[in-house]
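Missing here is one protein chain; the remaining ones are kept as they sit in the complex.
Lettered A and B in written order, each chain numbered from 1.
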Amino acid sequence: MSLEAHIPALPVIVPLLAAPIAAYLRPRHLAWAAATLASIASFAIAVLLALATRDGSIHRYAMGGWPAPFGIELAIDSLGALVLLIITGASTLAIIAGRETIERDIEPHRQPLFYAAWLMVVAGLAGIAITGDAFNVFVFMEISSLATYVVIAAGSDRQALTAVFKYLIMGTIGATFYLIGVGFVYMMTGTLNFADMQARLADIPYVAPVHLAAAFIIVGLALKAAVFPLHAWLPNAYAHAPHAVTAFIAACSTKVTILVLLRFDFVVFMGNIAEHATQFALFVMPLALLGILFGSGVAIFETNVKRLLGYSSIAQLGYILLGASFVDRAGLLASVLHIFNHALAKGALFLAIVALGHHLTRFEIRDLHGIGRRMPWTLGAFSIAALSLVGVPGTAGFISKWYLIVAAFGQGSLGLVLVGVIVASSLMAVVYLWRILEPAWFAAADPVAAGAADDKRVGEAPVGVLAVVLLAAALNVWFGLVPAFPLELAGHAADELLRHVP
Amino acid sequence: MEILGLYNYWVFGALLMIGFFALIARQNLVKKLLGLSIFQSAVFLLYISLAKVEGGTAPIILDPTAAEIFSNPLPQVLILTAIVVGISTTALGLAIVVRIREAYDTIEDDEIRRLDRRS
Partner (left out) sequence: MSVATAVWIPLAGALLIALTGRWPNVRETITILTAITLAAFVYSVGVEVTAGGRPTAMLGELLPGVSIGFKVEPLGLMFGTIASGLWIVASLYSIGYMRGNKEHHQTRFYVCFAIAIAAALGIAFSANLLTLFLFYEILTISTYPLVAHKGDAKTIAAARVYLGILLATSIGLFLPAIIWTYHAAGTLDFVQGGILAGAVSGPALGFLLALYVFGVGKAAVMPVHRWLPAAMVAPTPVSALLHAVAVVKAGVFTIVKVIVYTFGIDHLFAEPSSAWLTYAAAFTIIAASIVALRQTNLKRMLAYSTIGQLSYVVLAAAILKPLSEIGAAVHIVAHAFGKITLFFAAGAIYTASKKTELHELAGIARRMPWTMTAFTIGALSMIGVPPTAGFVSKWYILAGAFQSDNYFAIFTIIVSTVLNAAYFLPVIFLAWLQPEQTPQKKDHGEAPLFIVVALTTTALLTLGLFFFNQPLIDLEAQVVGRGER
């Protein structure tokens, strides 16, 4: 086979092979370079795949030449390609922007290992996005999770360790629940391939174990995706991870899990279990609404900027689930689109945090006071990303919010309540982001704060970092004005997910 | 008989709950990890038991022409992978506990939380 035929496998293979290389490369700058190159290469492949799936086609690849359903099959559809794009893009931007802060915060001899773990995260997440095999999802999920624990634990304060321990426990429970669910489905169907499962489940007369499997899978994945009320691990993990790691995982890790959730529920279960669509909606919609209100509400009172953004992510995840819970094309389209747009907004926000992290050691709101005078460009980018998160027109966030509200109006009289919640949460987002932005632009630096905002030497972040941050902010504006590309992918993704739903 | 006949699932359920209880109720981080291990082991047993075919032998085919009944080898292979994952998780967890002990001088969860609040 020519190399071209292997392209679907490369997003996993490239970082997976580059990881051990990075681990042994000395000096450490070479390790960084290798990781960056691998990340860029994966991103380039992801772009190719995304362009290839623009027409709604699915690209399949049989691992090791074993055809499905016997072997493991990679199946790249629009949804997978979109998420893959987010993963590799976030990784690339974060690793480029994060070089200096990683260099400063992690002991030199551990850095190559850190980069190796980073690449494993990329490989694992990419694997989840593109595989067509339920058990393979579990394996990739654990690869990415174990590596994620490692990179989060590299955070410079000791609370990173407790945060990661909590994450490890919760994440493992989630993954194990998923494994149990897959076991039950396998028991009933004898296959692990999503498409095959879908086909065979139809002939199963006795569905109780499948119901049980659905319950385990939904709860397990919800735990890994930090769906309210299973979100407890997320805020601290985001807050204490190294800034670059937060920028990377905040953009993609929970979304990848959502992708698996959507695949399982829409492709495997909805066509085969009567009433599953209703069950799914009744289970997910209340959680989504509560998560939206809870996440935004807590964020209003949170004082640590990174944790605040973490709570905001819980709320934003609620939007994604809310769209999915409508179980119609408009809702799924909004949901998938928001996966993309929220990644843009949150990624840009955390990249700006990476840039600010060149001068700040702590991220309480008062540490940011007056930083706008020292680092106007960085804070400007942060502000644009914040507008995108709120959903101000002209930014990416507006597009998905628009589609979500349109979809909510399609829900009849219930829709008005949903619109009310979405609007209320947007206004809460204005409040919590404003609590950061106003003093950051206008207040005088707090003399007791640990940050160095008042220090005369503090200037902008290095040019390279700044360029990445500004690029991320610019992408928010670009996809707010020219949303055709993610829209197309999201449209195909919605169609593909709904193909098996009666 | 129906209930007892499914004893493997009862064992799975019991082990799962024992592990889960230890995870939630114990303050000691190492005990939490032990709980996690038991929790995962329960799932291993589930997979292995559902591969068993009554009257089946080990899936080693010596004579391709004989129509022997043998156990499904696939779940066993799957669970080998899961065991490796479980070991890695436990190892990583223990490594983190060691780092926590270095940083906090304790491995009791409530104690750690108290220290975090103070800082």
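Keep in mind that, in the parts below, a contact is a pair of C-beta atoms (placed from the backbone, for glycine too) under 8 Å apart; a residue touches a chain by one contact, two chains touch by 3 or more.
The structure presented is a predicted model; accordingly, all values stated were derived computationally and were not measured.
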Request  = Using the whole complex, pick out the displayed chains that touch the missing one.
outcome  = A
Key: Selected from A:377, A:402 or A:485 as touching the chain missing from the view   = A:402
Ask   = In the complete assembly, which of A:18, A:387, A:436 or A:497 touches the absent chain?
value = A:387
Task = Go through chain A and note every residue touching the omitted chain.
result = 387, 390-394, 399, 402-403, 405-406, 409-410, 419, 423-424, 426-427, 430, 434, 438, 442, 481-484
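Just so we're on the same page, only the chains that are shown with their structure count from here on.
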Ask   = What whole-Å value do you get for the distance between chain A and chain B if each is reduced to the mean of its CA atoms?
value = 28
Key: Residues on chain A engaged by chain B in the complex (per definition of touch)   = 135, 138-139, 142, 146, 149-150, 153, 158-159, 161-162, 164-165, 168-169, 172-173, 176, 179-180, 183, 186-187
Inquiry  = Looking at the complex, which residues from chain B come into contact with chain A?
reply    = 20, 23, 29, 32, 36, 39-40, 43, 46-47, 50, 75, 78, 81-82, 85, 88-89, 92-93, 96-97, 99-100, 103-104, 112-113, 116
